[in-house]
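Yeah, one chain of the complex is gone here, protein chain that is, but the others are all in their spots.
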Amino acid sequence: MANKVFSKDAWLEALGGLKEHYRVFLPLKDGDFFTYKPIEEAKKIHFDYDNTRLSPKGLIFPQSERMFEFSLDTQDPEANILKEAPKDDSPRAIVGVRPCDAHAVGLVRRNFDNPEYRDPWWVKHVEAATYVGLGCNAPCATCFCKSVGGGPFNEEGLDAMMVDLGDRFLVRALTEKGEEFLSRVQGGEAADEEVLKEARELAQKVTDEMPDTVPTGRLKDLPVMALFEAPFWEEVAFACLNCGTCTYLCPTCWCFDIQDEVYKTEGIRLRNWDSCMFPLFTLHGSGHNPRDQKFQRVRQRFMHKLKYYVDKYGDGVQCSGCGRCVQFCPVNIDIRRVCGLMDAYEPGA
Amino acid sequence: MKNLLEHIGIEPGRLHFSWISSAEATKFVDVANQVYEAVKEVGPAQVFIKRLAEVA
Amino acid sequence: MIQYTDKIREIAGRLLKDGTVEVFIGYRKGTVPMMNEPVLIRDPDQVDTLHWDVNCGLNLCNYLTRRTEKIGILATGCNSRNIVTHIIENQIKREQLYIVGIPCTGMVDHRAVKRAVGGKEILSAEQQGEKLIVKGADFEKTFEIKEILQSNCAVCRHRNPVEVDEMVADPVPEQEGVEPYKDVESVEGMEPRKKWEFFTRLISRCLRCYACRNACPLCYCPTCFVDESRPQWVGKSNDPTDTMTFHFLRAYHCAGRCTDCGACERVCPVGISMRQFTKKLNKDAEELFSWEAGLTLEQRPPLDVYRPDDYNDFIK
Partner (left out) sequence: MNDWQPKITTFLCHWCSYGAADLAGVSRLQYPPNFRIIRVPCSGRVSPKFILAALRHGSDGVWVSG
């Protein structure tokens, strides 16, 4: 696989030259935080963010996405027929993705792209995307990717990886898509062994220094009902406001809700992010709500991520350790603490 | 209600309240004319109209 | 704030032990800097988890809704006014509560601090008297707390609780000469079109996560209007008109009830200043009805009663 080294200025210039091949998205400063935007909107690009406030999942799985369009005009011969909404699936490059967010794509793939069920839009959007990662030289105190199967330089889910070497970026292709991307990038020079070694040592050092703080080892062996009935849920959930911050910022939360909207004789069917924190999420048409109480909803979120997922797919936890929910939960409900409680739980004790 | 709507940028001429007794047909016609003139003055509504969702 | 924390622990321990209350609602120290977690304790042995500092900017009154026990609760000026509003609106009984009053000099705006250190990661933030010492991997900065207050605290006129059973310390002097509605006035001076643009831009980042609604102690309806489906008043996508409808009606439902506690702004994950909506209503309530919410248990709120001299200039 190809490797190239760019001076930082040359790299920014090269990204600007990709317009004819890709729609390029990258983290741009928006007020107090960074968010993924098209490169055309960039006033200044700096790859010095911790991470974006919202994960890049919104580029693949928009908060609100048109699925179908329909007409209610009785004169229209195609009235009441759902037609797939047009989508732009031209190639796009998402540059500067942190490894945790790329790792999350793999976790979500199990839901959207599996032998039983394939979500056409999610799959097409992912296929059209080239993920160019940026290794984390300085993981945050709230990061715990290493504890959940990732790492600050984890390559899983990425097509290419940038490594910040002070005044230069080393860009390494990891897949064929990444190879293609790198071949289209102008400038840069092939990396020699010395640079590669420097990058390897950096990655090793950062990874080794990062603490592995969140225990997840026992989760898969604990009986599911025991965890479900564990006594700590009320206490964990007390402070929760039942807002959707954690689920909306999370790169691995995939739940959505389908709505029809009509204006005059035109209508659309769209899907919106939904959140298990909302009472409406499980409200039945009959008026009954099986998850009526706050602690049940909080329990659902953690059990789904840390237990049901593990049991269903026999792998991982459904968390990439990005730490967004830890940082931005308005009432400081910390998934690391909850995971610790669950992992250490002794049924019957 | 009116004050907050105006605060977010709905023109003052759009929302009207009145008290009219069922015997006050002439007042009704008066106020109807005032309301009509006021709305006509501010012109067609431009904002706060929900059409099809502007989403991806 | 060590003194407050110690005193709070002492009071909570006493109340739980002698059975005055069954549960006590306070804060515990957060796992990340400048975030504390509301906590409910039942056992006098747990009082050591209680904590108080300048990062307790949520509104604990929020946690009273639909509780039936005898509750001990911490209350700053704005929190106590919300408790009064809760009592007036029959959401809780006065006899159920033992209110532990905290004279408050304001809470720290965690976004302002983060901005002031250039968006760098903050690893610790310790309060020492009037100062906040913030440390990161490669910096240390000391702030005067009064310069980094939440914007609502900076213009607060009711720092001392209005309804208490016991105070943790002597009342603090109230701020004189604050101009709480300056920003509202500047918006009032705009053309309608400009106002619309101002508010559209203000809420453009909104995710519809409803943290502002849920953090607000006034929002206790069993079913919020955004969740009603027959009829559906507002769409569920992040369409700008729907978002505006949500913010407008959320604010409007707080008319004459909002105490400007700032919890809505504090919890917003994308930093929207939704107090721009509610402050206009507070200003109107004050100017038209001489009313500030939650100051007394004796009087009904203005939208609750009819008086012949009520403001009615808008009615033809």
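When the chains are written out, they are named A, B and C in that same order, and each has its own residue count from 1.
Just so it is clear, a residue touches a chain if its C-beta (ideal position, glycine included) is under 8 Å from a C-beta of that chain, and two chains touch if they have at least 3 such contacts.
Predicted model only: the values in this text are computed from it and were never measured.
Novice: Write out, one label after another, the shown chains that touch the chain missing from the document.
Specialist: B, C
Novice: Hey, which of C:79, C:245 or C:278 is the one touching the hidden chain?
Specialist: Spelled out, the listed residue whose C-beta touches the missing chain is C:245.
Novice: What is the set of chain C residues that contact the non-displayed chain in the whole complex?
Specialist: Touching the chain left out of view, chain C contributes residues 225, 231, 233, 241, 245, 248-249, 252.
Novice: By the contact criterion defined above, which parts of chain B meet the unshown chain? Give residue numbers in ascending order.
Specialist: 1, 5, 10, 13-29, 31-33, 35-36, 38-40, 42-45, 48-50
By our rule, only the chains that are shown with their structure count from here on.
Novice: What is the distance in Å between the mean C-alpha positions of chain A and chain C?
Specialist: Their C-alpha centroids are separated by 32 Å.
Novice: How many angstrom lie between the CA centroids of chain A and chain B, rounded to a whole number?
Specialist: 45
Novice: Identify all positions of chain C at which a residue touches two or more other chains, and write them in rising order.
Specialist: Within chain C, the residues that touch at least two other chains are 235, 237-239.
Novice: List, in ascending order, every residue of chain A touching at least 2 other chains.
Specialist: Expected reply: 63-64, 261, 270.
Novice: Show which residues of chain B lie in contact with chain C when the two form their complex.
Specialist: 1-12, 16-19, 31, 34, 47-51, 53-55
Novice: In the complex of these two chains, what residues of chain A are touching chain B?
Specialist: Against chain B, chain A makes touches at 62-66, 261, 263, 266-268, 270.
Novice: Can you list the residues on chain C that touch chain B in the complex?
Specialist: Chain C residues touching chain B: 184, 187-188, 190, 192-199, 235, 237-242, 244-245, 248, 251-252, 255, 277, 280-281, 284, 314-316.
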